[in-house]
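Missing here: one protein chain of the complex. Every other protein chain is in place.
Our next item is chain A:
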């Protein structure tokens, strides 16, 4: 939804429907107020009226240009780059007489660069256009002339009435008018937007239910006043004005573009909003590139200053052969010895044009090309990142920020759909102190693997009952076998508790195979499904009854339907952390079933039976450590008297108007005591494949991972355990707003006081954590740190006064679990998510990664990279990112080096020419140096350079830290390069000039300026190209071809060029040169001497101060490039430190901190509230409420 963009308010006037205009304004107190730009008015079913408003069409356009604007806009974009506009300026300057070089020197490279850039832009834009077309041309039924006409999406206009069929996508944000369901309800799946697969209910206003058929719908003419398009998914304010009646609209009536219709034959809606766009990002390296360029500017400026000052001092009349004193029109002030200031000032311009190649003009375009190929050829085509199940390859949506992938320090990850599959599966349980379920979670597998055991293959061999929500495998409980277990009664209670104590709604046919459970939380559905599998099939719910088909209860194989009367439901909420149902058996037995967090249940157990308590707790700890979500189950038999007296209080509390929640809680406390423990359940929140090992690898790479989740603290902690983000070995800092103290203040109800209190609490907490963290950091081998903070606290912690502390604390933690975060550190951040709720995060981070594949496209549309699975991050970051970073850095520094070297030779020459700014090289040498003679090798290098192979990159994730530290692009690195380029330029310049000052052939002839400069240029081209070869860690055929080719190209060029340019000094020089022995001798000497320094440096550096990658290279120097071998290999080497910590983690723990309670259930309050006849705010996701309102049975909606 992010980025819906609407039109501005209408200009008004001159319309055929002028009489309508006033209604579009807000009239207050008798005077007309102009319509606020924050609102829009839509006339439904009335295209003419909407014409005035000039709403945007429904076609989306992600293109940057069209045919007309391409050239001006594209050029403008190009000239926004410092280097390009600089060269434009230089080109203009070189047309004036101050220039020592002809305009071609600068115009040629500039136009080549612009040409290449524009071609690339055009190509990318064309691809975007194709994409847009595909979307814009999908068809939709629109009401036209009382009939449904099929038109493409792009023709859709605001105000149109459309009909959307089942499973189709909504083409725009719609106002829901009517549905094929008679009660004006439809189901939507918002997976595209927020990644959640459970269905959401939308309900039309009663007033509009009738507009189902085309005849009726064409009579509809309402007027919608609503907010402007925005990126908020869950809020909406607006009014529908229909026949002078104003009806308030809520999110319940809004169908968002991109969602799809489910379980409903069709709906009718009217279009309200449309169109979107996506912002683009610029990489920080590119910003740093600008810094490099600015520093080159400074060098350039200094060089110019020195040169022109020298010129002003040097200039004199004595050199009569220059005729400087001649007073005529020809003598520009540039060489007027009487006006030294002019000499100085104009000299600066002269020298700027002369030294202009110091700014690497082709840098941007080369880097762009490299990145473009990297993303289109390498990332998009990587088989390691191809997900076969969903048939999804990786997709790089921008090529701007590839190298940022190599520097990511913080990952912000969405939980649902990204780390987890949003699939809850009943996995294990403990009944009466006996643990059931033989499954092994990924975490346990990882642990076992590290211990050297291989248990990966044995699972799921015997009974393969797999169903959504059920992944349990233990013959002792299945098919009535529980009757033979030590505590069959306990089992019975356990199953009944599962089957009764919930708020699930069955749908569809009442058979175990076909039934569909609609639950507000997948946890509950999983529990009920489990009960079904155990033979307690819950198949029907009425507001007061629950029907369960029980098998094997009286004796094996016997099946009977039992109806339980639900007397009371004690709701679940985050303070209670438990849920109870009081039911009456058909035989009159009154039982309270309760499920909830172990902490709250244990407080309320009857005394005695400590064995059961302890074993159950042990089991829960085991489950928790395995990353499972646990729930404690308990029951209590009630006597009728006791119940009756309690129920009176309950009804009283239920109908009280003030502090109802609190009173209900209090009443519940009265009955939820002296419970009998049955056991516990363990649900696996199914992780995406390979998540734990991926996270582990990433954290070894020095990446800090923040998981952002909308869940409660317990769930968050649990999932963090599950994906190995934190373990018991870590020091956890928990900052939660749900403490007793805060709750107490909360209950007082004073908002100001509350705010102050929480802030103080957070502050003290933070301070405490911070100090502690510092202590841990100072000790040598302290544990890793983890921070857990909940949204409310974070809100306060982000307060400017506390933000700094939070930041420094969180930076010292290696993992942070939090519910909400706004902006990270100064470092490179990456956000990964799959739904539209992550869009903001994805766009805010430096690098946005969307999960593509099964679910939505919103996140993908907003992202920079799309991958099918979280685990592909390893490849994306450690392999592609690292290489990209390495390559781009080296390419940039190489550009820096080669241009500096080139310009410096020119600079040294300036001193010998009386500072006149005479060019050393021919115009064409200078213009083609960057774009021809040194261009291709560096691009090949930028594409193919690898320091270590892909499998080694993943085996040694620590190598990634070099990117985080930005080790390849520091000023120090540039400084060393600058030093060597000064050295090389001196060698090239002086050696050539000194050696050529005598006769160079046996025939005694002398070389002229152009001979010498050609000689020097030849040496320079060879040196610079060989220097590139020395940088390579990988040398392929293409390196040889490009380096050899570039040098060859130079020779071909000079042989042709010096042959044809008879009117220039350059004529024939190369033939003269090659006819001398001197040429070859110098050609051997100069590059070798020039490169000697680099070679020595590299030798010493590698030997004494090796980089990590160099060691890794050496370790694996004898191995072939294990491409296919490394396909599945992810390193599992343990450092001694890790091994020790793991050993500790494996020890039986006396009092585990973590038992894995987690339960999500947003829909309770309103459901039960309405059951008791009390109005509660209607919520969109209220599935259960929807069910209870269904008056008469309908035919199944699923077809």
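In this text, contacts are C-beta pairs under 8 Å (C-beta built on N, C-alpha and C of every residue); 3 or more make two chains touch, one makes a residue touch a chain; residues count from 1.
Throughout what follows, contacts and distances are computed from a predicted model.
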Listed names "IBH1-like N-terminal domain-containing protein", "ALA-interacting subunit", "Large ribosomal subunit protein uL4m" or "GNB1L protein", with the criterion being the UniProt name of the chain not displayed: "ALA-interacting subunit"
Hidden-chain contact residue, picked from the options A:48, A:206, A:219 or A:319: A:319
Touch criterion as defined above, residue of A:600, A:976, A:1009 or A:1049 at the omitted chain: A:1009
